[in-house]
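Here the complex is missing one protein chain, while the rest keep their positions.
We just call them A, B and C in the order they show up, numbering each chain from 1.
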Amino acid sequence: MEDINLHFTGDFNAVQLANNLLAAMLDNHIHQGNELNIDVRRVTWRRVIDVNDRALRSLVISLGGPGNGFPREDGFDIVVASEVMAILCLAESLTDLKQRLGKIVVAYSRDKRAIHAAELKAHGAMAVLLKDAIKPNLVQTLENNPAIVHGGPFANIAHGCNSVIATRSALKLAEYVVTEAGFGADLGAEKFIDIKCRKSGLRPDACVVVATIRALKFHGGAERTKLNEENLGALDKGFANLERHVRNVRDVYGLPCVVSINHFTHDTEAELELLQQKCAALAVPVVVARHWAKGGHGAEALARKVVELADSGTANMQFVYEDELPLVMKIEAVAKRVYSAVGIKIDSKARLRLDELEREGYGHFPVCIAKTQYSFSSDAALRGAPDGHTLVVREIRLSAGAEFVVAICGEIMTMPGLPRVPAAERIDVDSGGRVNGLF
Amino acid sequence: MEDINLHFTGDFNAVQLANNLLAAMLDNHIHQGNELNIDVRRVTWRRVIDVNDRALRSLVISLGGPGNGFPREDGFDIVVASEVMAILCLAESLTDLKQRLGKIVVAYSRDKRAIHAAELKAHGAMAVLLKDAIKPNLVQTLENNPAIVHGGPFANIAHGCNSVIATRSALKLAEYVVTEAGFGADLGAEKFIDIKCRKSGLRPDACVVVATIRALKFHGGAERTKLNEENLGALDKGFANLERHVRNVRDVYGLPCVVSINHFTHDTEAELELLQQKCAALAVPVVVARHWAKGGHGAEALARKVVELADSGTANMQFVYEDELPLVMKIEAVAKRVYSAVGIKIDSKARLRLDELEREGYGHFPVCIAKTQYSFSSDAALRGAPDGHTLVVREIRLSAGAEFVVAICGEIMTMPGLPRVPAAERIDVDSGGRVNGLF
Amino acid sequence: MEDINLHFTGDFNAVQLANNLLAAMLDNHIHQGNELNIDVRRVTWRRVIDVNDRALRSLVISLGGPGNGFPREDGFDIVVASEVMAILCLAESLTDLKQRLGKIVVAYSRDKRAIHAAELKAHGAMAVLLKDAIKPNLVQTLENNPAIVHGGPFANIAHGCNSVIATRSALKLAEYVVTEAGFGADLGAEKFIDIKCRKSGLRPDACVVVATIRALKFHGGAERTKLNEENLGALDKGFANLERHVRNVRDVYGLPCVVSINHFTHDTEAELELLQQKCAALAVPVVVARHWAKGGHGAEALARKVVELADSGTANMQFVYEDELPLVMKIEAVAKRVYSAVGIKIDSKARLRLDELEREGYGHFPVCIAKTQYSFSSDAALRGAPDGHTLVVREIRLSAGAEFVVAICGEIMTMPGLPRVPAAERIDVDSGGRVNGLF
Partner (left out) sequence: MEDINLHFTGDFNAVQLANNLLAAMLDNHIHQGNELNIDVRRVTWRRVIDVNDRALRSLVISLGGPGNGFPREDGFDIVVASEVMAILCLAESLTDLKQRLGKIVVAYSRDKRAIHAAELKAHGAMAVLLKDAIKPNLVQTLENNPAIVHGGPFANIAHGCNSVIATRSALKLAEYVVTEAGFGADLGAEKFIDIKCRKSGLRPDACVVVATIRALKFHGGAERTKLNEENLGALDKGFANLERHVRNVRDVYGLPCVVSINHFTHDTEAELELLQQKCAALAVPVVVARHWAKGGHGAEALARKVVELADSGTANMQFVYEDELPLVMKIEAVAKRVYSAVGIKIDSKARLRLDELEREGYGHFPVCIAKTQYSFSSDAALRGAPDGHTLVVREIRLSAGAEFVVAICGEIMTMPGLPRVPAAERIDVDSGGRVNGLF
């Protein structure tokens, strides 16, 4: 666990180097004569670093005179926010990886033409830096079961799933493969299906919707500080949130599903019973999973249920929208069908950008919606299963190599800052190399 | 070779992360209330990155409003220029490493007090990030001989030797250990002895002075484009350069030495003969080494000579100066005894800084002179064995964790830029993962 | 005319110097120890310059090391956008001017306390710089009539009227005084009444609403390129715009008014007749003014009408809102009563700022709404007399010395840029000092 949290196999570093090599080649191109006529004010490619460092969010680079290039505004994101990470996780092969890297749009020229990484001849060297990182990493659980840990695109501005190559490798090695799709089923599952499955051809046989009684009580109005107390009323009310996720999975995505209750010490029998009743009314199987306390054994019932569902042949996976739908209507489709919004509202600049992207030939891309994971709406305070809300789209970004269009709905942070007392202050190592404070 | 040139074992990345974590904690401390009263204009700690990127040499960070910290001027160096790299290579153990990291001076307060990494509570976490990087890396040569590749402090502003731990490990594993001290014997050997040996207690038994006939002809006045032509006159004249290195090694450092002529295809018999005659006159053994063409066999004679010297018991290693000498006189000692300068001249700001360092208790540190490797003087154009020159010291920097004081003599580049046609443009990988263009 | 457009009496320069002296004293205070604990990221006072210079809109200052102060983000506005200009135009005397200058809020401290110019001891010297500028400037028209030209607060972010002292001086010198209130009657007249009259106690006896047939046709839907063509339909429809202004003046502000049609060469008889009929139906007197073509004589009828109205004793000036109304409701009152909006919508940060200002004791200030002059709404494209729109408030700024709160609705430019071909390129002077190209 410690190694995974420290440098692991160096994949993140490789992504960082590939990302930053591209940035250096871009600024070098401008410095050496700027044959491509890049507009320094319209560079969209940012540098990345694997440290939470707010000081690097917004800066001015290339100061200090002619030897240091042309001054311009720039910023750093964290490594997982790099489009290179998204590309690594969607690439089918090293060749595909290289081609996608070449298609990254890094800037616009003075006459507003998109400039690609391939025009800077950077994609070959970037692929070399990533040639080992593209290989999935096999680790083992505490019970010595194999697990593949590979890639980590930022679920906010990217699709949040591990790599296609890892999933495919696992499918060749095992009879059943379980993979995670980050954040709530409105975000994670939707992107898993509309981006990862669409691109790769992968098709899941069943879906596990993970829930906790605590979270459902919170969605039912319970206070954050009282989630350890039994509260059947709040659970009853908050079930609407789970119900909508289940309906999305079954009716919108077309997948059979099981609800897995991640068991907590303070969950009461009455609460578990109520939840089971409500799931029964919804005709969805539900299993209480106790792997946190009991290890693999605690999830055995869940596993058997998943096998049963997967073998049932009832899966009929559906995208939320088709490729040919215009980008605006794709966003609207997700908003209405998955979030139960009444519609979308797009800021004027974002609307113009979508039109531009259609004209530039990116209209067939899927959309990757960046939204709070705390609500079906874009307002984190709206709990439960809100209706009647409008999705507000503030900004549009293109990930031309990852092949999706990001629609940002709300404040999205691509470079966190350290807190008042950074965790690092408590981390230490003794003379024997034993680490303290990491967890 | 390819792996070593790509990510290798991730040591550089670990150094980068440790360096940049410290920077982030520093800016975070200022942002969160600045209890230590750090002066943002007097921050000396810079960030590092492992890409040649002139755009990052000089920048303004923390722009964009109160959430992003306090604006200040900053810059990036390459990873090898980080003091963390120098510390890694001088540390005796993980505990020593951590203590040295804590002693790094990162900034000065509004009332000009030095601020240390330990005051930011960063050194523990930094040591954790370096806990694997501190272990030497064992590789093998093409002929399957073991070699240890570990660390790489920038020979310009640091001491340029691999790690103490690597040298010690090798000494436990083998009967004879050969280690490199980067750049000419005026720089590399001097720092090896006055910094690495002084600190660690390591003592060499013999020294190999590597030379080429091409370089000696260049020092004798031959044009750079005509070094492949026989030129006995230039060789005869340029021998003064080699002679001075040999005399420094024997008389100043107190070590028996052998001259190893790194043989090139165009070296003529007459040239080799002249060189051997001149070495004989100097009473120094000389061997022609042909390992580039013939592998280990080509260096066998050299190896036997080294063994003979090492076993001779004639080594009596001497420092160029003693610890208690004031910093100014240490610089002068190196300038006069090793560079044959008539004296030193120190810019007024540098002189004030030296006085400050004496007062702050760093007077017993060795000095690490940053100077061109192309001349015994600080003027790269002065070839051969110049006399009568004056060493001009322009700037003083403190490496409080590495425990030396850097004296910068001339323009020192701590962040290179990419050339007009970056090598990366020619680097590529095919679908089978074979890399082209890396060498 | 030329002199007025060049340096005139130096008033603008005096305002610039007073504004920039305050900025220099602010940064100097921070540099010299920052006793007031000013947060460099929360400085609200900007520098000004009397050149249209987009390069100065957004910059980073105090770079280059400890001697040059603490780096921070800053920007320049044009001189007329300085709060000093607004203060100069609202001050009753030199003493009042100095007190208002002292109340300017220039920044916030680390603990978010407002910092005033008086705390920097800058207001005395600022008043000295303005001691001549505060005196009204008497000029004459081409027909040798006296006119006072004094002050010019930017109608976008300030109240847009000339100085109180100038108006008062004129009232002592003449029997009837005409003064201008910049931009449409929804902006100019509202600010004249709610800010200038409220503060000074001045009360107008009558109001002239200036209109052109061209503008009314435009408001009725005519294309900008066809305004010289007769278009009775568009005039008929666009009259709704004039009607609303007249109703605002009569019913909201409580002032008798006359419509003055600024006659253009291409206005047709049929258009003038239609306009007169529609004004008659509205029971508002209307006069065609031809002073552009005929000088004072051309406005004689208008003048006689104004005298008649002024002498009628029918004026009963009313504010749009009272002092004690909360700031939010003041904005709402203007939006509903003057702009015919259905309501207002305030961005969350602006809402928080209004709450802060109420708490800090600025709740009794009048509001100064910065809005497009092209529409009654905040959408410049909505011509005529739109209903049902919502006023969107994006940003709140405090002018504590001028004693009003600015509510910014839409993009407000406080520093224009030069066009592709600057007018300056065509301006020249011959050897005799005759200027060409200025008009």
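Here is the rule we go by: a contact is a pair of C-beta atoms (placed from the backbone, for glycine too) under 8 Å apart; a residue touches a chain by one contact, two chains touch by 3 or more.
All figures in this text were calculated on a predicted structure; none of them were measured in a lab.
J.: Taking the whole complex into account, name the chains on display that the unshown chain touches.
T.: Looking at the complete complex, the unshown chain comes into contact with A, C.
J.: Please identify which residue in C:Val106, C:Ala127 or C:Leu325 touches the non-displayed chain.
T.: Residue touching the absent chain, from the options given: C:Ala127.
J.: Quick one: say which of C:Asn37, C:Thr95 or C:Gln277 touches the chain that got left out.
T.: Of these options, the touching residue for the absent chain is C:Thr95.
J.: Which of these touches the unseen chain: C:Val210, C:Ala240 or C:Leu418?
T.: C:Leu418
J.: Just checking the interface: what residues of subunit C touch the absent partner chain?
T.: Subunit C touches the chain not shown through residues 6-7, 10, 13-14, 17, 20-21, 23-25, 27-28, 31-33, 47, 49-64, 67-69, 73-74, 93-95, 98, 121-122, 124-125, 127-129, 131-132, 417-418, 420, 422, 424-429, 431, 433, 435, 437-438.
J.: To test your reading of the contact rule: which positions on subunit A touch the chain that is missing from view?
T.: Listed in rising order, the touching residues are 33, 39-42, 60, 63-66, 70-73, 110.
Just so it is clear, only the chains that are shown with their structure count from here on.
J.: So which chain is farthest from subunit C, going by the mean of the CA atoms in each chain?
T.: Centroid comparison gives B as the farthest chain from subunit C.
J.: What chain lies closest to the overall centre, CA atoms only?
T.: Here the chain at the core of the arrangement is A.
J.: Taking each chain's centre as the mean position of its Cα atoms, how many Å separate subunit A from subunit C?
T.: 49
J.: Return the distance between the CA-based centres of subunit A and subunit B, expressed in whole Å.
T.: Roughly 43 Å separates the two chain centres.
J.: I'd like the Å distance between the centres of subunit B and subunit C, where a centre is the mean of that chain's Cα atoms.
T.: Measuring from centre to centre gives 66 Å for this pair.
J.: Could you say which residues in subunit A touch two or more other chains, in rising order?
T.: Within subunit A, residues 60, 63 contact more than one other chain.
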